[in-house]
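Right after this comes chain A.
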Amino acid sequence: MSSAPEKKPNAPAPQAPTPAPKPAAQPAAQSAAKQSAVPAAPPKPTIPPEYQELQKKVAEVLKGLNPTFEPSRGYLDVVVAKEHLVEAARRLKEMGFDHVISVGAIDYIAKKQFKVMYHLTSYLNEDLSKYVVALSTYIERDSPHVPSLTGIWLSAEFHEREEYEMFGIIFDGHPDLRPLLLTPAVAALRPLRKDFVVKEESDDIETDYEAYLATKWW
Partner candidate 1 sequence: MHVPAKPSPKEVPRATFLGRAVAGNLGALAVGVKYFFDPNRITLLYPHEYIKLRQGYRGYIVLIFDKCISCASCARICPARAMKMVSINVFDKKLKKYMKKKYPVINYNRCIFCGFCVDVCPTEALYHVPYHDLVYNSMADMVLTLEDFQKEPEFVTAKEGVPVTYIYDEKKGLVKVHYEEEGGEVQKAEGGQASAATEAQGEQAQGGGG
Partner candidate 2 sequence: MVTAAQVAYDVGWGILHYIIFYPPLYQLIIIPGLIAALVVVIFIIWFERKAAARVQMRYGPWEISPRTGGATQLIADLIRYTFQEIIVPRTVDFMSYIIAPNAAVIFSILPLVAVPMTSVSQYWPIPMDFSLLIAVALSTLSPIFVVMMSWASNNKFAVVGGVRESFIIVAYELIAVISLLAVVPLVSTFNLVDIVQVQMGGRWLGLLNPIALLDAFIAVIMSTSAFPFEIPDSESELVAGPYTEYSGLMYGLNMGAGYIRRWTLSVLITLVFLGGWAPYRPGPGVVAGYLVPSLIVVAKAVVVMAIMSFLRSVYGRYRLDQALSLAWEVLIPMAIAAFGISIAETYFGVIP
């Protein structure tokens, strides 16, 4: 593996597939960690190492609300119960997470659940800027009600409207819950739910020659 070539700028080596590693010249532990051999097996999902410290802090802040931390990469997934969502949001905002990057929902149709996630980060608190925290909760798929957090983070307003039209999740207490991108007729189909199927051309790669020449897919 070509590693840390910046330490040997004059190396001509047009084809040296495996340059001898120079252990003394390894720049930093951090980049060494990046160059770990590629694991053949799929990686074990865990909480990413750079988030371990934050996890403790968040657990401290959300004490009493029974937060659980789901394995994830690139962000910290904090799951609280629906009843505690508003309280958890308030505490996280006090902690410094001052705006919402994304409000996303996932349809777990097998478990008959929606997961609603508020991805948060901070502008004003520069220590927290480098983290993304997802405050998430599971709700029933049959009665999709979740308290709106627009009152706490105004930046969630349009995101919640979008998830409302895409999934039919009703954000209780949202000031202006109308479809945002879609017309009401299309929004009634709840397009992002898993039971809505997009009709597209078949994915078959093989086709009959005559049928192919007569295709009208354009």
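The rule we apply is simple: contacts are C-beta pairs under 8 Å (C-beta built on N, C-alpha and C of every residue); 3 or more make two chains touch, one makes a residue touch a chain; residues count from 1.
Behind the choice of candidates: all candidates are chains of the complex that A comes from, given by their letters.
All values reported here derive from a predicted model rather than from experimental measurement.
Here chain A appears alone, and the candidate among 1 or 2 that touches it in the complex is 1. Contact residues of chain A toward candidate 1 in the complex are 6, 27-28, 200-201, 203, 205-209, 212-213, 215, 217-218.
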